[in-house]
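The complex appears here without one of its protein chains, the remainder shown in place.
Per-chain numbering from 1; labels A, B and C assigned in written order.
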Amino acid sequence: MNFGYYPGCSLQGTAKEFDLSLKEVLKVLDVNLNEINDWCCCGASSAHVMSHILSVALPARNLLLAKHRGMQNVVAPCAACYNRLKVSQHELKFDEKMRMKVEEILEEKISNGVEILNLIGLFQKIGLGKIKTAIKINLKEIKAACYYGCLLVRPHDILKFDDPENPSSMEEIVSIIGAKPIEWNYKIECCGASHSIDNTEIVEQLSKNILNDAIKHDANVIVVACPMCHSNLDMRQKNILKKYPQQKAIPILYLTQLLGLSMGLNYKDLGLHLHYINPVPMLEEKVKVEEVTI
Amino acid sequence: MEEEKFEPKITAFVCNWCTYTGADLAGTSRLKQQTNARLIRVPCTGRIDPVFIIKAFEKGADGVLVSGCHPGDCHYNTGNFHARRRWIFFKQLLDFVGIDSTRLYFSWVSASEGKKWVDVVNNVINSVRAKGPFLGYKNLNKETELPLVNKN
Amino acid sequence: MHHTTLNPIVQKIIDVTSQDTSLCYQCGKCSAGCPLRDFMEIPPNRIVRYLQLGLYDLALTSSTIWLCAGCQTCSSRCPKNFEIAKLMDALREISVEEGIQPKDKKVLKFHNAFLKQIKKYGRSFELGMVGDYKLSTGNLFQDLGLAPETLMKRKMGFRPHKIVGIEKIQKIFDKSMKRDTK
Partner (left out) sequence: MRIGVFTCHCGENIGRTVDCPAVSKACADFPGVVHSEDYKYMCSDPGQNLIKQAIKEKNLNAVVVGSCSPHMHEKTFRKACSDAGINPFQVEIANLREHCSWIHDDVPSATLKAIDMMRMMVEKVKFNGPLTPIRVPVTKRALVIGGGISGIQASLDIANAGYEVILVEKEPSIGGHMSQLSETFPTLDCSQCILTPRMVEVYQHSKIKLMSYSEVENVEGFIGNFSVTIRKKARSVKDELCTGCGLCVQKCPIKKVALSEFDEGLATRPAMYVPFPQAVPNIPVIDRTICTYFKNGKCQMCKKVCGREAIDFEQQDELVKEEVGSIIIATGYKLYTIDKKPDDSPIHGYGEYGYGKYKDVVSGLQFERIASASGPTSGEMLRPSDKKVPKKIVFIQCVGSRDEAKGFSYCSKICCMYTAKHAMLYKHKVHDGEAYVFYMDIRAGGKMYEEFVRRAIEEDGVKYIRGRVSRIYQDDGKIIVKGEDTIAGVKVEIDADMAVLATAMMAQTEAPKLAQTLGVPYDKYGFINEVHPKLRPVETSSGGIFLAGACNSPRDIPDSVAMASAAAAKALVLFGSDMLEREPVVAKVNEATCAGCLYCKKVCAYNAVEAKEIKDRNGNLIKVVAYVNSGLCQGCGTCNATCPSKSVELLGFKDDQIYAQINAFAEV
């Protein structure tokens, strides 16, 4: 199976373990990713704040590159990239004026048609059945709080992905691999991602609420599919723990890492050592594996 | 030059219960439309004799619109079905008698579809305007007029 | 209200959001669900209200528009299908164009720092961005605790990756932004 690939900036930097684990897992499922040549940043949470056109034009360039490579579909594991690409594609399709402006900027005609997939969408395309066959290790001790955040489910009328108020597609995958998804209240609450740098205290507050609700509903791990969510819940959790002594720590894993674990891949290949909140102690306790190397 | 200020004549046969009332609704809602269409009210599309349409073209209409109740909503239960069945044969016949059958339009407009009626009328007018005037019959000489039953 | 003379702004709002604030009947559902509500001086529904009343400068100078995280909870729950999140984007864009200085400049500075990297390299260069941001805010020590670990984990590259088609990117920036990001 082949898919176009748009890693996005985060997966090359702060979220490189997301990239690592994704590739490892896809190796097992023998799915092959072709990275878009010379792709650029999608503008993330900044472009649309400063210039509407810019926020459409940057993703448009990447979609064109994909088109030139004859790609039918593009996987954007980063929820922010996925969101920006989708929204841009939508506006170019339905907003004539916008399309003409952007064509003028890119000096190129824009033709729609590349299918954009987020991480969960990718696994659904590969087939949950196929994933099931690759399971080696029992994760039944893992109680996972699946966290979607904003960018995977909103705006629904453009993304058309899952139920915006009560998504369940990540839970499906998690239970396929034998872990227990938990019922909780914060799976679509915002972590304040875009303020990670400029309003850290706000982000810490919001992240703390999310962490606590997961812990309260006795999750032992929070599963995410978005680098921004991850950096807020993982990196920021460090400070939160410092500030609030009685706060319990909870590891944050990418969905791909959890999948990798169930497939018996080793911690290092999955980049588990790159987290701020070390998941290994929890995993050693909950997951029955022979060799634990880090 | 002629073409530029050509204003098409549209004869519209509409049923009394759905489309005529729908057109009334367009009026009470003050929905603006072009002035080219003239309505002829019949109780039901089932009443419309294909010869009416040929006659309209013959007498100089550039386009004809037939509009009635939605299938299933006919005030007379089945009238519009008979109408529909009739048109299927009739459309082919038209080209045979020398009328460009694309100048004949059908639509179902209910009593509550004032907006739809306006769109239908404007679309028909625009597309006929684009086709230009219908000359098929104007060129024929009067002798070869279709025999019309008219018992008085 | 003298404000009502600022009509180009209304036009601009409609241009960017392609919707009209008169849609809003002030039910407040947007504010009720806004995750950043607690940190805002003015709730989102009041921003819309200001616009309805023509009090544009009150809306444009409020910190609310800069605190909005764009999570779109408001838009997705609005009973009138009014896209408040989009409106917030528009207001930020306008206030930048109008050269209105936000009370809290941090957010603006972050976005500038971020976009600057993109314009320079085509991709975000986190280290450069963070450094740049810190210089602009003078808030040098924030997050310092995390920095060494971040670098040790090689989660931030030491040098940026410059893409090949960078001129194109710079062209895109120049054409789509009236005020350049400095």
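Following the convention adopted for this analysis, a contact is a pair of C-beta atoms (placed from the backbone, for glycine too) under 8 Å apart; a residue touches a chain by one contact, two chains touch by 3 or more.
If you're wondering where the values come from, they're calculated on a predicted model, not measured in any experiment.
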Worksheet item: Which chains here would be touched by the one that got left out?
Response: A, B, C
Worksheet item: With respect to the chain omitted from the figure, which of A:E35, A:D163 or A:E201 is a touching residue?
Response: A:D163
Item to complete: From the listed residues B:L65, B:L94 or B:A111, report the one that touches the chain absent from this view.
Response: B:A111
Discussion item. List every residue of chain B that touches the chain not included in the displayed model.
Written reply: 9, 11, 17, 20-21, 23-24, 26-28, 30-33, 35, 38-44, 46-50, 52, 55-56, 59-61, 72-79, 82-83, 86, 110-112, 118, 148-152
Discussion item. Take the complete complex as the reference. Which residues in chain C touch the chain that isn't displayed?
Written reply: 25-33, 37-38, 42-43, 45-46, 73, 77-81
Worksheet item: Taking the full complex into account, what residues of chain A touch the chain not shown?
Response: 156, 163-166, 185
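Quick note on the criterion: only the chains that are shown with their structure count from here on.
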Item to complete: Make each chain a node and each touching pair an edge, then name the shape: line, ring, star, complete, other.
Response: other
Discussion item. Based only on mean CA positions, could you tell me how far chain B sits from chain C in angstrom?
Written reply: 56
Worksheet item: Centre to centre, by mean C-alpha position, how many angstrom separate chain A and chain C?
Response: 22
Worksheet item: Could you say which residues in chain A touch two or more other chains, in rising order?
Response: none
Worksheet item: In the complex formed with chain C, which residues of chain A make contact?
Response: 9, 12-16, 38-41, 43-55, 57-58, 61, 95, 104-106, 149-150, 154-156, 164, 188-190, 192-195, 197-200, 202, 206, 235, 238-239, 273-274, 276
Worksheet item: Where on chain C does chain A make contact in their complex?
Response: 16, 18, 35-36, 39, 67, 69-73, 75-76, 83, 85, 89-90, 92-93, 96, 106-107, 109-112, 114-115, 118, 122-124, 126, 130, 133, 137, 142-143, 145-146, 149-150, 153-157, 161, 163-165, 168-169, 171-173, 175-177, 181
